[in-house]
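The complex is shown incomplete by one protein chain, all other protein chains being positioned as in the whole.
Labels A and B are assigned to the chains in the order they are written; within every chain, residues are numbered from 1.
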Amino acid sequence: MNLSNHIPILIIAIPLLAAFLVPLIGRINKKATGILTTLALSVSLIFTIALAVKILTVGPQVYVFGATSPSLTLPSGLKFPIRIMLQIDAMSIFMGLITAVISFFGAIYSLSFIKKYDGVDKYYSLLLLLTVGMFGMEFTGDIFNFFVFLEIASIASVALISFRGVDYGEPAEAGFKYMMVSSISALMVLFAVGIFYGQYDLLNFAAIASMIKYSQLDKIALGLLIPVLAMKAGAVPMHMWTPDAYSEAPAPITMILVAASQASLYALFRIVFSLYNISLNALTVGWIIIIFGLLSMFIGVTMAIVQKDIKRLMAYHAVSQTGYMLLGVGVGLAVLANPVALQKYGITAMEGGIFHIMNHAMYKGLLFLTAGALFFRTGTRDLNKMGGLAHYMKYTTIFFIIGAAAIAGLPPFNGFASKLLIYESVYRFNPLLSIIAMVVSILTLASFVKVFHSAFLGPKLPQFKEVKEVPRSMVFAMAVLSCIIIFFGLFPDLIVKNLVHPAVMSLIEQLQYTGTVLGGM
Amino acid sequence: MLGLLETGSGFWSAIIWIVLVLVIGSIVIYIRNKGEDSYKKNTEQDKPFISGNPEESKESSHLSANHIYWGFTEALKGYYNPLVKMHTGNINDYSSWIIMLTVIILIVIGVSG
Partner (left out) sequence: MIGNLPYIAVAIFIGLGIYTLMFKKNLIKIAIGVCLIENGVNLFLITLGYKKGAIAPIYTQAPSGQAMVLPTPQALTLTSIVIGIATTALILSVAMMIYKHYGTLDTDQVRRLRG
């Protein structure tokens, strides 16, 4: 049995197995639960890096469940695939790398953060299930399988958001709102799956993509899928669950929830680009996504300036940065049918948007971890009550400065590289969009200067006299994320040439996607 | 090795930027250090000038988060008041926004393709 053929399913299966072992081990020894979680997620991380190297050198890979060999997509005598399969190309493994890194560091950070709560073994089990759901959403090649993994991720994240709901009321309220919103979205996705099945009698992404004719029912399915998946990603005007859910969850879970929202964004791009491609009216749908992006950017950042709760402020910034990704990819979609414009600036706009996904996961994760460190030591999230903490928590201050400079788009960090790609290419499409994006960037810097001044600067306050630095596992997680941010900022061309550009090309070229499954038909 | 990122209309290199900042910064610091050095240290001439008013303590002059950017929010009050009122926190409103937006997008895609 050649192990390297089975890596895709092992990435999903090992955290799933660990998720069910953790409560059993929790009965014997409480500390072993955290260590088992970290081990399982590190194995997933190593396998994901190995798979990324293989896909970027050899080509996209398919893994069929239940066949005699993992790449037997078409059973004998049939012209279309009938088994469930995982289909991994450059865009999927890009998102998979983000998920693996973020959940691994979330687990390391939780080793010290979650120690004083009850029910720690259930927390780790749910964290592993959330990771399984995210990996499944990103790797699957089957549209109903996508629905199942979407529901797994939603249910696990609701239980994690209301983790502190035993003692306080607000996490339960945030969990209820998130559950209702994600139920509506998952059921509408299932309705669209039903529409596709009723028309084509197929459930496989590549098979539907090769046979799609843009009939009236397909328009209804597209019109259902776009707002619902944009809502799961946190686009305005359906963004109101984002500050509630992100502020009440424990800090490492907020970081993993950011990656889960980006998995829904990946699903939106996959459906619009690989399933429909040129058969839809690219200009209309592109402008719809651009308008989502503009509204998210502007309303997200203006609501963020007036907040008093530090995690609510950062959650509004997450909404605003999602707008950048939607803007970049929307411009790429709007010129998809126009090959001259696509070569000139469409591909660069999509590179900017997709590079921004990875940058955003890194620096937003770092910022949420620093907010969690402040909450861990001071017990409050209210900016009015904090002050002068830079005297006591020196490492946290340095990591916060790096994160805030990255999100505001200051050189030489990685936020500047992806924002520059978006500004320069969107300007050639329509100058007004680029100007709004730059104004939003200035307001982002303004609100983080506000947070830095209220929480870290100022004289020493007497009520924080015993505040020390946070424990070592939390500092380790924040330090590695900062190193990744600095590395991406100094050498952005390595990442863009090797990871982002193949991802963009695999989204634009639909024939490569269907050819992997259907054998070049 | 230089970390050159090619955008469609130019390039960006973080390493060249850092080297330039260090070079220009050192020139600026060198010019600044050639300044006036005939003042008496640790006397009145060293403190900031506040027109003879008594200096307030640091604790009492630290702005809390509610009052930062007061001018900005006050000037844009016509935009902020309806916006903050729309974020009611009521769960029926969350689902109303989703359903209204789905209907609008279905109509737009159905009509124009």
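Simple rule for what comes next: contacts are C-beta pairs under 8 Å (C-beta built on N, C-alpha and C of every residue); 3 or more make two chains touch, one makes a residue touch a chain.
Just so it is clear, the structure is predicted and the values come from calculations on it, not from any experiment.
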item: Given A:I184, A:L275 or A:V426, the one touching the chain that is not displayed; value: A:I184
item: Which of B:S9, B:S26, B:N90 or B:S112 contacts the chain that the document leaves out; value: B:N90
item: Hidden-chain contact residue, picked from the options A:G175, A:P252 or A:G403; value: A:G175
item: Touch list for subunit A against the chain that is not drawn; value: 144, 147-148, 151, 155, 158-159, 162, 165-166, 168-170, 172-177, 179-180, 183-184, 187, 190-191, 193-194, 197-198, 201, 203, 243-244, 247-248, 306-307
item: Residues belonging to subunit B that touch the chain removed from view; value: 84, 87-92, 95-96, 99
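Assume only the chains that are shown with their structure count from here on.
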item: Between subunit B and subunit A, distance of the C-alpha-averaged centres to the nearest whole Å; value: 25
item: Subunit B-facing residues of subunit A, complex; value: 176-177, 180-181, 184-185, 188, 216, 219-220, 222-224, 226-228, 231, 237-238, 240-241, 244, 280-281, 284-285, 288, 299, 302-303, 305-306, 308, 344-345, 348, 383-384, 387-388, 411-412, 416-417, 420-421, 424-425, 428, 446, 450, 453-454, 458-459, 461, 489-494, 496
item: List of subunit B residues in touch with subunit A within their complex; value: 3-10, 12, 14-15, 17-18, 58-59, 62-66, 68-69, 72-73, 76, 79-80, 83-84, 87, 89, 91, 93-95, 97-98, 101-102, 105-106, 108-110, 112-113
